[in-house]
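Pasting a structure here, questions to come.
Here the complex is missing a single protein chain, while all its other protein chains stay put.
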Amino acid sequence: MAGNSFGTIFKLTTFGESHGEAIGGIIDGCPAGLPIDFKAVEADMQRRKPGQSAIVTQRKEPDTVQFISGIFEGKTTGTPIGFVIENTNQKSKDYSHIKDTYRPSHADYTYDKKYGNRDYRGGGRSSARETACRVAAGAIAKQLLKDIKITAYVSAVGELSLQKNYSEVNFDEIENNPVRCADANMASKMEAYIKDIRKQGDTVGGQITCVIENVPIGLGEPVFDKLHAQLGKAMLSINAVKGFEYGSGFEGTKMQGSLHNDLFNSDGSTKTNYSGGIQGGISNGEPIYFNVAFKPVATIMQKQQTINSEGKQVEMQGKGRHDPCVVPRAVPIVEAMAALVLADFWLLNKVSKL
Amino acid sequence: MAGNSFGTIFKLTTFGESHGEAIGGIIDGCPAGLPIDFKAVEADMQRRKPGQSAIVTQRKEPDTVQFISGIFEGKTTGTPIGFVIENTNQKSKDYSHIKDTYRPSHADYTYDKKYGNRDYRGGGRSSARETACRVAAGAIAKQLLKDIKITAYVSAVGELSLQKNYSEVNFDEIENNPVRCADANMASKMEAYIKDIRKQGDTVGGQITCVIENVPIGLGEPVFDKLHAQLGKAMLSINAVKGFEYGSGFEGTKMQGSLHNDLFNSDGSTKTNYSGGIQGGISNGEPIYFNVAFKPVATIMQKQQTINSEGKQVEMQGKGRHDPCVVPRAVPIVEAMAALVLADFWLLNKVSKL
Amino acid sequence: MAGNSFGTIFKLTTFGESHGEAIGGIIDGCPAGLPIDFKAVEADMQRRKPGQSAIVTQRKEPDTVQFISGIFEGKTTGTPIGFVIENTNQKSKDYSHIKDTYRPSHADYTYDKKYGNRDYRGGGRSSARETACRVAAGAIAKQLLKDIKITAYVSAVGELSLQKNYSEVNFDEIENNPVRCADANMASKMEAYIKDIRKQGDTVGGQITCVIENVPIGLGEPVFDKLHAQLGKAMLSINAVKGFEYGSGFEGTKMQGSLHNDLFNSDGSTKTNYSGGIQGGISNGEPIYFNVAFKPVATIMQKQQTINSEGKQVEMQGKGRHDPCVVPRAVPIVEAMAALVLADFWLLNKVSKL
Partner (left out) sequence: MAGNSFGTIFKLTTFGESHGEAIGGIIDGCPAGLPIDFKAVEADMQRRKPGQSAIVTQRKEPDTVQFISGIFEGKTTGTPIGFVIENTNQKSKDYSHIKDTYRPSHADYTYDKKYGNRDYRGGGRSSARETACRVAAGAIAKQLLKDIKITAYVSAVGELSLQKNYSEVNFDEIENNPVRCADANMASKMEAYIKDIRKQGDTVGGQITCVIENVPIGLGEPVFDKLHAQLGKAMLSINAVKGFEYGSGFEGTKMQGSLHNDLFNSDGSTKTNYSGGIQGGISNGEPIYFNVAFKPVATIMQKQQTINSEGKQVEMQGKGRHDPCVVPRAVPIVEAMAALVLADFWLLNKVSKL
């Protein structure tokens, strides 16, 4: 395998470079008989696409998903679902200046060394453009999961951090502000901050929190494919992600067991949820929640010193239309990857016992 | 798949419950011709095993690895390496009192619901006993990786956190203290703290930092099997782990791109290493470093309220011999999982280009 | 997994129905730096496509392969190779009459029962149309395999069987006749026979022999992924295939060991080759040869009794443009599947020893 497939039964395989003709993928293993709501797919694509607000890149791409197979008369047929998303906005000229230059903290250098050549038109395969396929597939997975509710929101931008836990925020706020923060006041602060960062021609990191509700008990396949291990891999595979924690996470390392243990109610639910809805790698029916850390975007609109393929020091000036902060557009990507993980485990769990 | 295999080419599959006769595994895909240093395997097993110091569980188990196949006249033959580790210290009686009781924040409840039954003699499959197989396999992987140096150490116990980065600590200290902290002063504080926690019959969490040096450029298989994504999954699959971050991690989310970008030296190395040795999911030759968060052990030596399988509230008193803090013994497990990930990608990378 | 991927490292995943807009696939794991000869791909597509001669279906489809990703400036980049082949000749109307009818010895009934619905426009996913993607991917695999020479030819049509072994036939004849038989006299007999069968509105089965020369020693991954086991699976996965034998095959079951054993020459080559170039599931450097059995095409131009989805007996009259005998067009498919198997094992073998 060369790393472009995700999942065991509900499996996504993707292809495509940022400046090729198109990107796309194949979903293999989606059960037959699932009615597909194409508007819902489109809606998630809109949440990820460039140009949607003043605080994201102003590139314009419709990002329409064209489904080619596996769906007939509005329902899945059980055969592989092939789809393509055209790259309508390639602007290769924008990138000619970096043909022989390795951009700092990008994948230019590592791809060139690993593969011996690279598609120098933009990020090629390493571009976040690829995540559009994840959102398309995730939108199908969400429909398979029906009642399981996956909600992601921005919980931090730079130093601005939402000091409320998932039960205290307002999910209805998320789509009311361009930052996708689940708190109106914090959202406006974050928006102003991102605009200021952009003025500086700089970028900043952030965090996304994801909450999954109405999860059936039993999802996850220990010992290696624990639910949180696969969720962690899914999130860490998203461009710019540097960290993942679930439940009590890194803060929980400071706690004592006598406080951290989640005591049971008689119905099997727990009085607290430091476990984050997962025990022993298997969902316990409580809400699953986790945080994802995103680094600042590497492409800045400032002069930077770097090297070219001959190892010569050269100066480069960031051009093009990039995001000052990636988290607002990453919200649907986090949801999509969570949906892919859950869909796979939801199917696998159907054969875990007689 | 039901989650008991890890890796693609260098693949480990494990079996065994904490109170069965033995645990074991199969390593498939280890190249032929590798001379095996059995003493090195034994040494890692000793670092993980119970009873090694005053601050870990006093259970006594030799944890000798018995290799059954795949090694002939001291070298690997290219055939699967089967191994078994006996459970010499089962003491099932210790556990009879919890036959029908779900221990808080353990996997008793989720295993019972997922599988419809469970091995109630201790944790069964969900016990950290299983990680002994990972250490055995990881010790083989380390030998395959030769010059790649993997070093893990305890960087936090509860509130006590080592405020030095990986380049400032002293790796030689690690095995000089029972905590496996890479700093002598902090080690003694941590040791005293853990002893105090034990006196309280309580437990506490902690963190482990892992550093990988001399990594060849090119390891990792984007877009889904990025090096850090697979490392994250590997770490999160270890019992009690709640979080993973690499390079600048969660702190990096607060930084601006102009500072966070790692500028190149002419030889392709970088002046800083916020990227943590990985760019675009592929190793860039700089040291890889990451932190792993461990929750406090769920088994405490105090009375706790819980429920039994009928949902009746019952009181339980922790018994047996458990770790007040898991991180000292988890150090070789973190190294082993890192070695398994790197061995697999090291082999895969050999076929990434002509 | 739902069965639409083939291979471990050099992995093909396909999608598409016969009467959708297009079919296509993704090749993941092709090493970077391979120069792609698009004319060679086109040439194999031409050998498979309908309408190429008087003895195959007269459907017209250009079957042009459109490569979308993974190839840049004429060379593979190591990223997934996505490709699409348009269905220019859908003629769905031709099939409306069988919407509710199960064609005898087709997959209509089994798909409907397994998936609960089916794409009734022609064979949908079960149509041999799907094999066009295999030929496209196989043409890339052939280029990766460079010096390994894969040659398939028709060795039997109905009762007409070529009574010569692979070393006695003339490979140069294969593309000189529409049957793709490696013997000119037999070819003309077979051609006349097929034309006669067509006149009857009937169909007939046949056999294809494949020979692989210049195979390096060491390909194949025992014990389950033996070279011949994977070749057998590859061939049996082709539409209408009913059997596979390699080396001495079914005839060899009648022989005694004293005669069947292939004695060695001093250079490790063998005096005879009953083993078919494979011993213990691993190539030994001798030519690999095998036979593939194809059943008569199920669609005949005669009236047949069958049932509809309500189980009512109905009469159906075959329509459309079908092959009286599938083997001439299956020759490039057999070669393509052999190439996919060898490419995967060729890469895997690079990491079998240090």
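The letters A, B and C name the chains in turn, as written, and every chain counts its residues from 1.
Here, a residue touches a chain if its C-beta (ideal position, glycine included) is under 8 Å from a C-beta of that chain, and two chains touch if they have at least 3 such contacts.
Because the structure is predicted, anything quoted here is derived from the model rather than measured.
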{"item": "Contact list for the unshown chain, restricted to visible chains", "value": "A, B, C"}
{"item": "Of C:83, C:166 or C:246, the one touching the omitted chain in the full complex", "value": "C:246"}
{"item": "Among B:50, B:78 or B:104, residue touching the chain not depicted", "value": "B:78"}
{"item": "For chain C, the residues touching the chain missing from this view", "value": "1-6, 8, 14, 102, 104-107, 109-111, 113-116, 125-126, 130, 156, 158-159, 197, 200, 202-207, 217-218, 220-226, 228-230, 232-234, 236-237, 242-250, 252-258, 260-268, 270, 274-276, 279-284, 291, 293-300, 302, 304-307, 311-313, 348-349, 352-354"}
{"item": "Chain A, residues in touch with the chain not shown (by the definition above)", "value": "8-9, 29, 31-34, 78, 347-348, 350-354"}
{"item": "Touching residues (missing chain, whole complex) on chain B", "value": "1-5, 8-9, 11, 13-17, 20-26, 28-29, 32-33, 68-70, 72-73, 75, 77-82, 84, 111, 114-119, 124-125"}
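We adopt the following convention: only the chains that are shown with their structure count from here on.
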{"item": "Interface sides of chain A and chain B: same vs different residues, half threshold", "value": "same"}
{"item": "Centrality ranking, top chain (CA atoms only)", "value": "A"}
{"item": "Geometric centre distance via CA averages, chain C-chain B, whole Å", "value": "46"}
{"item": "Length of the line joining the C-alpha centres of chain A and chain C, rounded to whole Å", "value": "39"}
{"item": "Centroid spacing, where centroids are CA-atom means, of chain A and chain B in whole angstrom", "value": "26"}
{"item": "Multi-chain contact sites of chain C, meaning residues that touch two or more partners", "value": "8-9, 29, 32-33, 78"}
